[in-house]
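See below for the structure under consideration.
One protein chain is absent from this view; the other protein chains keep their places.
Chain naming follows the written order as A and B, and within any one chain the residues start at number 1.
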Amino acid sequence: MATVTENATSVGMGQIGSGQGAATFRSVLGSCIGLAFYNPRIKAGTFAHIVLPEAADRPGSKGKFADTAIPEMIRIMQSYGVMPGGIVAKMAGGANMFGHGGPMQIGDMNTKAVKSGLEKAGIKILFEDTGGQKGRRVVFDCRDGEYLVQTVEHTLRTT
Amino acid sequence: MTKTLLIVDDALIIREIVKETAIAAGWEIAGEAINGQEAIDLYLKLKPSAVTLDMVMPEYDGIHALRGIMEADPEAKILVLSALDQKTVLQQAFKLGASDFIVKPFNKGRLVESLECLVLEGENIPTTETNTIA
Partner (left out) sequence: MLPTKTAHETNLEFLHQLFASATHDASAAMCRWTDGLITLSLDEVLEIPLEDVCSELNIDDELLTMVVLSLVGEVGGEMILTFDEENGRQLAASLLHRPVNREEQWSALEQSALCETGNILGCAYMNALTRLIDAELVPTPPYFIQDFGASVLEQALITQAATCDKVLICRTAFHREGEELNWRVIFVPTKKMQDLMEQELV
């Protein structure tokens, strides 16, 4: 169970973490997306903290944008010997923290960009908890692929 | 004559402070509005002696209210009560017909003084009606 957040590696904005077996990643998300790729057979996974929908020549790491993070995560999974067909995706985040009347409706755009990127790559989404106006604390555990999502009020868990 | 006040501010705490201060100084509260359009609607309905008006409000701001109220009643007495103290915003407010400006956070004595001046000015201006009687 991926509840021991103290031992999890924190993945900051725009970063990508990856590991096999005893690797756990955590992020606190607002409008960003926490995207996890996992293969249950070899228990390998990668986790990105995606900030914006597309790079469009903007400066930043590969993990910062949906359109650069997904190919990079596929590459990482391939380095573990997992082809796109063997990847399952789990994702959370994409909130509009300041309400729909408020500034910066980037959350919805991020969700849309990630889902469209996954569809193009032929990667199945096994779990999704996106949108709304609440922040999320997420933990992804490579031992069993569990993706834990907590808001201030609720906890969601999936394996 | 009863002095009536319309308070326009999206912040409940400011409406409460203005209300408390004005009542203590002998004013009657005609109504409260939380954005610029509500301010225009209530002004036309209530015809208060004076208005306190915030500038930054959701949907319709203070400039919208000033424009609408002054168009309907060029004699309206509007005291701008805002935390914004920027030359261009104030120039626009005065151009549209604001009578006075107090920056938030304000001194309660200064608020009462300004409100009293507004209605006094109103009384001193000879209206068509008084001229006819004279």
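Just so it is clear, contacts are C-beta pairs under 8 Å (C-beta built on N, C-alpha and C of every residue); 3 or more make two chains touch, one makes a residue touch a chain.
In this text the structure is predicted, and so the values were computed from the model without any measurement.
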Candidate in contact with the missing chain, chosen from A:I42, A:M97 or A:A121: A:M97
Contact set of subunit B toward the excluded chain (per top definition): 10-14, 16, 55-58, 82-89, 104-105
For subunit A, residues in touch with the removed chain: 10, 12-15, 28-32, 49, 51-52, 58-61, 64, 95, 97-99, 102-104, 106-107, 134-137, 152
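One rule holds for everything that comes next: only the chains that are shown with their structure count from here on.
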Centroid distance [mean C-alpha coordinates] between subunit B and subunit A, Å: 52
